[in-house]
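Provided herewith is a single structure, encoded as structure tokens, for subsequent inquiry.
Only one protein chain is missing from this complex, and each of the others stays in its spot.
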Amino acid sequence: MTETSTTETTTRPGRERGREDGKFGRYGGQYVPEALMPAIEELTDAYRRYVLGNEDGFMDEFRERLADFGGRPTPLQRAGRLSERYGREVYLKREDLLHGGAHKLNNALGQVLLAKYMGKERIIAETGAGQHGTATAMAAAHLDMPCTIYMGERDINRQRPNVFRMKLNGSDVKPVTAGRGTLKEAISETMRDWAATVEDTHYVIGSVVGPHPFPVMVRDFQAVISEEAREQAIGKAGDLPTDVIACAGGGSNTMGSFAAFVDDGSVALHAVEAGGSTLEVDEAAGVAPNSASLYAGEEGVLHGARTKLLQDSHGQIMESHSISSGLDYAGVGPELAYLVDEGRVTPVAVDDDAALEGFHRLSRTEGIIPALETAHAFGFLEEHADELGDRVVVTVSGRGDKDLESVIEETDKRDIAGAPDMSMFTGGI
Amino acid sequence: MTETSTTETTTRPGRERGREDGKFGRYGGQYVPEALMPAIEELTDAYRRYVLGNEDGFMDEFRERLADFGGRPTPLQRAGRLSERYGREVYLKREDLLHGGAHKLNNALGQVLLAKYMGKERIIAETGAGQHGTATAMAAAHLDMPCTIYMGERDINRQRPNVFRMKLNGSDVKPVTAGRGTLKEAISETMRDWAATVEDTHYVIGSVVGPHPFPVMVRDFQAVISEEAREQAIGKAGDLPTDVIACAGGGSNTMGSFAAFVDDGSVALHAVEAGGSTLEVDEAAGVAPNSASLYAGEEGVLHGARTKLLQDSHGQIMESHSISSGLDYAGVGPELAYLVDEGRVTPVAVDDDAALEGFHRLSRTEGIIPALETAHAFGFLEEHADELGDRVVVTVSGRGDKDLESVIEETDKRDIAGAPDMSMFTGGI
Amino acid sequence: MPGDEERATTDDAAPKTGNSATIAAAFADGPAYVPYLAVGDPDYESSLAYVEALDRGGADVIELGLPFSEPIAEGPTIQGAVVRALEGGMTPDRFFAFVEELDVDAPLVCMTYYNLIYQWGDSDGPRSFVERAAEVGLQGLVVPDLPAEEADPLREACDEFGLDLVFIVAPTTEGERLERIMEQVSGYVYVQARLGTTGAKSDVSDRTTESLDRLRGYDVPKAVGFGISTGEHAERIVAGGADGIIVGSALVDIVADGVENDRPTAAVAERLEALSRELKAGAERGFAARTADAAPGDAR
Partner (left out) sequence: MPGDEERATTDDAAPKTGNSATIAAAFADGPAYVPYLAVGDPDYESSLAYVEALDRGGADVIELGLPFSEPIAEGPTIQGAVVRALEGGMTPDRFFAFVEELDVDAPLVCMTYYNLIYQWGDSDGPRSFVERAAEVGLQGLVVPDLPAEEADPLREACDEFGLDLVFIVAPTTEGERLERIMEQVSGYVYVQARLGTTGAKSDVSDRTTESLDRLRGYDVPKAVGFGISTGEHAERIVAGGADGIIVGSALVDIVADGVENDRPTAAVAERLEALSRELKAGAERGFAARTADAAPGDAR
């Protein structure tokens, strides 16, 4: 254990934070157009009653559906070959095995079910990598709710199989052409839809971002990851892990992986962000060639919350970049921003190259093809294993099937040890 | 309950059948080149010791890895919307949630682990849909075994993402150009490799086919499906199911889904085969436009076993056909052939159209995108629900991500109610 | 619309003035025409000409959009304007320079998102932005993503520098929330005519009437926006009780048309002026109708 062991002084109680007022120190809040405020108040009320209060047995039904439809609990697997490679016990929390192929279903199922309890008649959602969109589309089909998904046009082109899957599930996928056509624009567009349809529509935000109560609610739905992992680690390793590593885009995987450990001062929490091609920023072009908002961002207000952002000196939001669409977001959940300021969570950035190597390494040595988002966590593990403790948990936030096209294209540009020959696939798969 | 309730007279004991001599009535046996016989005897011995005898704790390690790496147990989910549609309780056995996306891992992991226990240094396997290949490649990476996968060239083109996944896991994928380039040819080719390398190589057969001990061994590895489902059904429904429905290619999903129920005379067992475009056969061309070997095949010897086959009047093996590569095989497991002759298992054929409709129906109404193989079971459910009992278990043998290209192509040719507009995808995804 | 008695009670409560005397004056005699344009759309120079055309067309207050990269409250039309302005190089600094350079009579209100206000200057927080806004002569602010709950720091700065802080009231805003907003608002209240984002729509919804009814008891001018594009709309809205009309997308459409068809700046400015005259005239007709309707003693 290393520099992060100094975090034992962390504030408590982790799970209550933000539930009442949506504030995490200076972060959080409800910065939304007035038209949305009544809906947000209604949602806050529903969150308190159903999620916190288990009214009408909401949480029981949620947990049951997560188990039966979603496939929970997911395993905590000891990774034999990685453990050997790094000389410490490496455990994988297998969210890639969740229905739909990523942790995203935990939240999507929770929110779609909540919308049903609230009597809403329609679901909308934004999506970046398509993982939240597919999770929402699956949950909506499962619960018989009409669903519209907004997705940036560029992301649509990067993630066509996911677009097709959403449509197969009966969702309407609306392309967003504004800006660079990625997640940021899709969120804005979904908010616009919501502003017009707020009375009968629930907006299923895909991460621990947005106005209160979304950050706490999404965290509470995703917390099942660390609740399980904590128990499983104690069962398997006889002790708490020394480190938990999770990739962070908006931060739902991270908060879900950390939530149950926040009060365990001995557990170091590593939030791995997309370092993109470099951490340098092109102010003039308004482009950050990374998505490291915790590591390199500054305080500001975006999409309903005060948090850490990639922004220029004027406060304009930057275009973020990452090899993985799901991390390609200029903001991050306010609670994470807070935990980083408090020193409880260590933000780290892993660049595209290291993430891609992590992708190939996990595929080859453990027989698990991770999402490119997830691969960043394994990039961190490779680069910093020596600094970690004896029992490391890495959350495999999703599987990589959605990323095959990107992997081919990006691998073909580079020289990656152990990667298969791409020549057969460069024409497309 | 209907005509199938007459099967209560079935022979016992189900699970012991074939274990000693590899014979299922007139079916089974070991019809292989002499060069393979020593390996097959060695394997038979290993099967007895490790699988049946749990020597060195083999079965314990197998079950542990299936849980941690594979994600077992998989849920038995009540399908709310289908239950409503058909006026009976429909439960889904969710093998699509298994690591790799299909039931195939149960067997692949078992065999690769067994090969390790046997001291083998290399793994070979054939694959049709690519599901067995990807499962084997994942298991081989997980257990650090070099692996070569043979795959028909036509299947390679139908299942490119799976080819890529195998390569990502470090497997060598060898295209088989003989014949029509499908599963049948890939099996022959793998047998050829094995004949040359038998001393240090284990051949991981992908279904309950081939010479003894493969049919019993693969069944025993896959039986975990029905072992779990039986317990889960009793737990959830308070009773045994009235019907179990599973699609059958080689029959590993079917035998896995049926094994624990074979001795429960009250449970009707439906093996759903690919009816292709028609059950008519073109003798002159040697082509069966279906893969319904249980339903329409005749006794013969293929790939090491006596079983039911699609063959012409001379005994030449026909080219089978199905919309789903994984069912596209001219033979079937000998135990299934036996159980059909005994009247214990009812074979049914579902054609391409009905399977494709089943695919779209499940995607849209339950939020589960099934493999095209699996979709045949839902085609049967739609066509025959009225004849079934009150509690129906359908095995979702795999997820459909691998089939998106085929679904686009095949849906575009047809007019399927409720299917999304394909125009955006016909150029490829 | 409810009975005359109810209307009569509100007409008694004359709109109260806020920090800015000029804004108060704009609503004091007759209905206010409040046009909006995004500053810098499609470039600095044209934008100057366009805003001045609004003024010539009879604007009583002008809302100047300071473009933000994530305009979540705007519909596609204004979003397009914002993108053009940002591509044209608009920044908060240039925005302030623009305001200084502008030669118009109407008081000016800046419409922007909170992050730009928060980030401006060397220290975090809204104060330095407001200080600079006051320096260049802005009279008020509208911040669509800043709810009343989070508005205290900005409210204080506005009070310190004499700016009005305009809030938006949606058709869904009622009860406690409405009160909280009405405590914070000054200058005028922006009554959102319908749900959704900005954008020209062709009719006036019942919800506008309901909103105005809910606001009747508050003595602050009520300017209705969202979806007004013709003199006739303006007339109906003002006849229905609005103290002013806010028009954005219909004007931005003219700018967008100019860009698409490469029209000379002067021609676009002329059309903006003409539509402004139409809208203003419509508002005045509506006001006249309302005054005639009401008891003679009630007319302002």
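Read from first to last, the chains carry the letters A, B and C; within each, the first residue is number 1.
Criterion: a contact is a pair of C-beta atoms (placed from the backbone, for glycine too) under 8 Å apart; a residue touches a chain by one contact, two chains touch by 3 or more.
Note that the structure is a prediction, hence the values are computed from the model and not measured.
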- Visible chains that the absent chain touches, using the contact criterion stated earlier: B
- Query: Of the residues listed, B:Arg65, B:His132, B:Lys184 or B:His202, which one is in contact with the missing chain?
  - Reply: B:Lys184
- Item | Hidden partner chain, touching residue among B:Gly315, B:Gly343 or B:Gly418 | B:Gly315
- Contact footprint on chain B, counting only the chain that is left out: 29-35, 37-39, 41, 178-179, 184, 188, 191-192, 195-199, 286, 299-304, 309, 311, 313-317
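The rule is simple: only the chains that are shown with their structure count from here on.
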- Chain-level touch network, classified as line, ring, star, complete or other: line
- Approximate Å spacing (C-alpha centroids) for the pair chain A, chain C: 38
